[in-house]
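All protein chains but one are shown at their positions in the complex.
The first chain written gets the first letter, and so on, giving A, B and C; residue counts start at 1 in each chain.
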Amino acid sequence: MAAEHILDRVLAGQESIQSWQDELYVHFHRNPELSFVEHETHDRIAEELRAIGVDEIEEHIGGTGLVGVLRNGDGPTILMRADIDALPVQELTGLDYASTAVGTSFDGETSPVMHACGHDVHISALLGAVRLLADHRDAWSGTFVALFQPAEERAGGAMAMVNDDLVGRIPRPDVAFAQHVGPKPAGQVHACIGSAYSRADSIKVTVFGRGGHGSAPHTTVDPAVLAAMIVLRLQTIVSRETRPGEFAVVTVGRLQVGTKVNIISDRAVLDVNVRSYDDDVHARLLAAIERIVRAECEASGSPTEPTFEYYDRFPVTVNDVEVTERVRSAFASAFGDHYVEDLPTTGSEDFSEIPKAFEIPYCYWNVGGVDRETYRDAKKRGVLASEIAGNHSPFFAPVMHPTLQAATKTIVVVALDWLGTEA
Amino acid sequence: MAAEHILDRVLAGQESIQSWQDELYVHFHRNPELSFVEHETHDRIAEELRAIGVDEIEEHIGGTGLVGVLRNGDGPTILMRADIDALPVQELTGLDYASTAVGTSFDGETSPVMHACGHDVHISALLGAVRLLADHRDAWSGTFVALFQPAEERAGGAMAMVNDDLVGRIPRPDVAFAQHVGPKPAGQVHACIGSAYSRADSIKVTVFGRGGHGSAPHTTVDPAVLAAMIVLRLQTIVSRETRPGEFAVVTVGRLQVGTKVNIISDRAVLDVNVRSYDDDVHARLLAAIERIVRAECEASGSPTEPTFEYYDRFPVTVNDVEVTERVRSAFASAFGDHYVEDLPTTGSEDFSEIPKAFEIPYCYWNVGGVDRETYRDAKKRGVLASEIAGNHSPFFAPVMHPTLQAATKTIVVVALDWLGTEA
Amino acid sequence: MAAEHILDRVLAGQESIQSWQDELYVHFHRNPELSFVEHETHDRIAEELRAIGVDEIEEHIGGTGLVGVLRNGDGPTILMRADIDALPVQELTGLDYASTAVGTSFDGETSPVMHACGHDVHISALLGAVRLLADHRDAWSGTFVALFQPAEERAGGAMAMVNDDLVGRIPRPDVAFAQHVGPKPAGQVHACIGSAYSRADSIKVTVFGRGGHGSAPHTTVDPAVLAAMIVLRLQTIVSRETRPGEFAVVTVGRLQVGTKVNIISDRAVLDVNVRSYDDDVHARLLAAIERIVRAECEASGSPTEPTFEYYDRFPVTVNDVEVTERVRSAFASAFGDHYVEDLPTTGSEDFSEIPKAFEIPYCYWNVGGVDRETYRDAKKRGVLASEIAGNHSPFFAPVMHPTLQAATKTIVVVALDWLGTEA
Partner (left out) sequence: MAAEHILDRVLAGQESIQSWQDELYVHFHRNPELSFVEHETHDRIAEELRAIGVDEIEEHIGGTGLVGVLRNGDGPTILMRADIDALPVQELTGLDYASTAVGTSFDGETSPVMHACGHDVHISALLGAVRLLADHRDAWSGTFVALFQPAEERAGGAMAMVNDDLVGRIPRPDVAFAQHVGPKPAGQVHACIGSAYSRADSIKVTVFGRGGHGSAPHTTVDPAVLAAMIVLRLQTIVSRETRPGEFAVVTVGRLQVGTKVNIISDRAVLDVNVRSYDDDVHARLLAAIERIVRAECEASGSPTEPTFEYYDRFPVTVNDVEVTERVRSAFASAFGDHYVEDLPTTGSEDFSEIPKAFEIPYCYWNVGGVDRETYRDAKKRGVLASEIAGNHSPFFAPVMHPTLQAATKTIVVVALDWLGTEA
């Protein structure tokens, strides 16, 4: 029996698990939890892994992380990772199962919460794949490690698991995988060779003015004006200081000045997100930000030095050439036209900390989540960017089908390519 | 016996009430309450008025406003107003009796609270003056109305009292007075003829971008950039569109964009405070703001029209010429060198709604609150603006003495000038 | 015979000189000359003074300045000054007699030239008044000094005359006068007590980038971006650092970056004009400009310190109280409704250097130049600012009548008030 036949046989099981998987997805979507406080999510995943009957469950690795292991005789060990946290975004999708959750982050901020990055797809797909593999132990041989990682959005989840002795607590994999859902046609998959996700740093910049009454600006140093100058100056790092065509992003994601309209505040806080593929470029971006902020403070006559707090620091994600070529070949065969070649995404990921801890190669791929018809139509009308909501948007809403099936299938395809018993 | 003698006699009582008044001041300073929710402040004032033995108390006018009346035979009726609300500011004065209060505003926002505008001085001074006048009924004849107004900071308190039938519920005054403490030498007083406080409007401007992932700016319309352009453009209304020397202020007191560093938000909110003395100028300021905001939204390719919500609208405060000349003359005689002539303040006040409701003239004066030595030294070193905290600053800290005595004395001086029995 | 009668008698002569004066005006308007190079203007004025028959002419004081003296018996000596230079502006008025002149400035720049500030009105009015006074020597007694000053626009003309021994070369006046035409209704006059014209400084600011190819911004420091940041930052000096209602102007009148679209230049030049009435304010404006420019250069990573060249420095013009009250009273009587009280102008003048050299008081007044109907209509429609061209505009076009008559009459009124023989 050829590999294709095994794959077909295992995938045939998708139909029977669909209502269970849909329900799981809706559950996670309705009950999103912020980074590092995914307590109920952790427990529900553990419960499902137990119901599926995995051979081992290792809970509470790095707080809310956990791992399920299917041991199935000799053969390689592969690891698939799903991230499980949600974002402080108020859902505006209008879906039946839209989130109305409000949560408090580990550092004390309360906000609406939404799976605006699709991690609910990742969880549901990985649980689905585990169930299919558990149901078809005859089709493969080796060890399959399903890793559910917390706090990807805050960059710390992977390291939290590593620092909590991940390497000592789970079987050592030969290779690691992860995937992400995004604003491409549902069912479509692609995997980049080399740089797949950018390096990223976040900086909380606090600049100081001198507070006072809104009617007496001359007695103050206005932090709103200072912050505005900084935001515009920061634009020139990419537009003027970076080689045209070099990947570099400087985003002010959050900007907070003042509490009351007629009080001029004594400070402004800018949260700046910086991305690149190249280390030298990265160093120059960070230096330029500090130079600009300091000089703009001087231009305002700021009475106090600005402060810079670095956080959420993501490594660059570089897919292994050999592993990725094997993944691409498996996808090309299994997905046909739906396998495409595409640009690396602009985002960042901390997944690579996990294979780095094991010193093993990895591949990170992408799956689409937009209704195909809708996508085709928006593309034809040239409104992809404006009408198709991307990750982190309050409108981000993967269509359930065939997104879940495809995201489950990718895992099964790769697992059987590495572990399949027949060729 | 001459007027001076009466005044001296009444003011001689200040010494005996000092410890009571200091304690009152510290109490109010430690227990600040936000606009419209000054419940405990209201109750404590009522309690003190009862203890003093005023002839009438009218409580809960416009929610948390109240009035105490001293009726003392024939003669004019004069009204003195003190405002009683505090601000959402976190106190940084380091005083023993600094506020650590946290409060929730009537519209649901929770924040630290501080008497950063000195209304605690106003309350304590008015209660002190009422006590002195009650203790020396032989020195004057007529009616003294002590009005405690809520929510001056939100511009609505005076109108709330007026709308709650203030005119029908208290004796009709012939003239009305109010005062404010500010960053001038303690003990110093001044009163402007004509425009004393500016007209003010606040506008909550919401502009819309298109949200998305921080790493994919090209799929978004970045509201942080849009807000920054608006803040800078707004500066040009005063610098380029207003006649040099014309009073005009456009302050962005609050600016909020986004919740998370790697999410580009779909909107920015700017709270803009606008002030002028002149009505035409005011109309042009408001028109310019709307023009600029709309055009900047277009420049950004904003997908949605901006919105403008007007609130906290203050009238202009114009001191009556005749009344103010009489006040100035009484001050000159009673305060000597400490009476000065000064520029109108740049701030705004809703006090004038009260005399307007009675169709009577009014005078609003100012008293200093800064230690004289400190002030003199800062002036000599040319650092007044940087070292002397103004109203609404988290460092605003009137020295207790002689600020309270002087603020009490102003009321007594004016009361006896209008109501004194000897001349 | 009363003073009114003398005045009426002298002014009756206006009719007979009108065609001569109109022709003079058209001549000067058509033949404008730039500051310090008003050679033909000088010669034509001298020729006219000779034709009128003044008693003395002193030519070439400070280059192209000159003075005509009418000596007429005992009595006070008064000085009236007219400035004679034009501007590097291309006239767009469409008038029959519009200037098409091109001239070269004393520092070597060639440009179109236009009397865009109305100095042609000043010359023609002063020559007209001299002629009327010369024709009616029986109506007055004393000495009338007509001073024609070069280079007012470059601030150096008055000092050039003073430095060329003006004091030693002309009769010593008891009082000095000057006037300016502006965008008010023709025939209207006003005179401010106290500050009448602002102090002004001009600064040539040169900031340095690093030049390079337009396609390689990352190898350069872009001076266009640097200059733009500076222009916007400078707006905040007036909008945020100056007390609301305090007179202060910071204008970037000229901004030059680069020569070719695909070359990033190595510098930008900003010509900045700064005005105030108050000396402290002035010092703070200049300090703020230097602080901002230096810090913005640092923010850009500029390789070289910026340079600041100060030029065209104008003193503040402060009308003497006593003299001005006398002028106002004469105007009120002679102009009736057309005498108004108005705000000081925002402009600057070097005239005061002349009375300062003689240590005498002075008054500087204003006359209107806009067709009354046009003005009234524009005011009604609220389009004064947009439809009525101000001084220095390429569209600035005083209507010949009654502008010339009124500007001539002001001089005669003041001269007879000081020198008239009957009362």
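In this section, contacts are C-beta pairs under 8 Å (C-beta built on N, C-alpha and C of every residue); 3 or more make two chains touch, one makes a residue touch a chain.
Note that the coordinates shown come from a computational prediction; the quantities given were computed from them, not determined experimentally.
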{"item": "Full-complex contact with the absent chain, from B:E33, B:D222, B:D371 or B:D417", "value": "B:D222"}
{"item": "Residue, one of A:S239, A:T307 or A:S386, that touches the chain absent here", "value": "A:S239"}
{"item": "Option from C:D22, C:D271 or C:D342 whose C-beta touches the chain left out", "value": "C:D271"}
{"item": "Selected residue (touches chain absent from view) among C:V10, C:L24, C:A46 or C:V89", "value": "C:V89"}
{"item": "Full-complex contact with the absent chain, from C:D120, C:D222 or C:D320", "value": "C:D222"}
{"item": "Residues in subunit A touching the chain absent from view", "value": "198, 232, 234-240, 243-250, 275, 277, 343, 346"}
{"item": "Missing-partner contacts on subunit B, residue numbers", "value": "215-218, 220, 222, 225, 229, 232-233, 236, 239-244, 246, 288, 291-292, 294-296, 298-299, 301"}
{"item": "Interface with the unshown chain - residue positions in subunit C", "value": "87-89, 111, 116, 153, 183, 198, 200, 202, 204, 210-220, 222, 224-225, 227-229, 231-232, 235, 249, 251-266, 268, 271-273, 275, 303, 312, 345-348, 385-386, 389-395"}
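Heads up, the rule we're going with is that only the chains that are shown with their structure count from here on.
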{"item": "Whole-Å separation of chain centres (CA-atom averages), subunit A against subunit B", "value": "50"}
{"item": "Subunit B residues counted as touching two or more neighbouring chains", "value": "198, 232, 235, 249, 275, 346"}
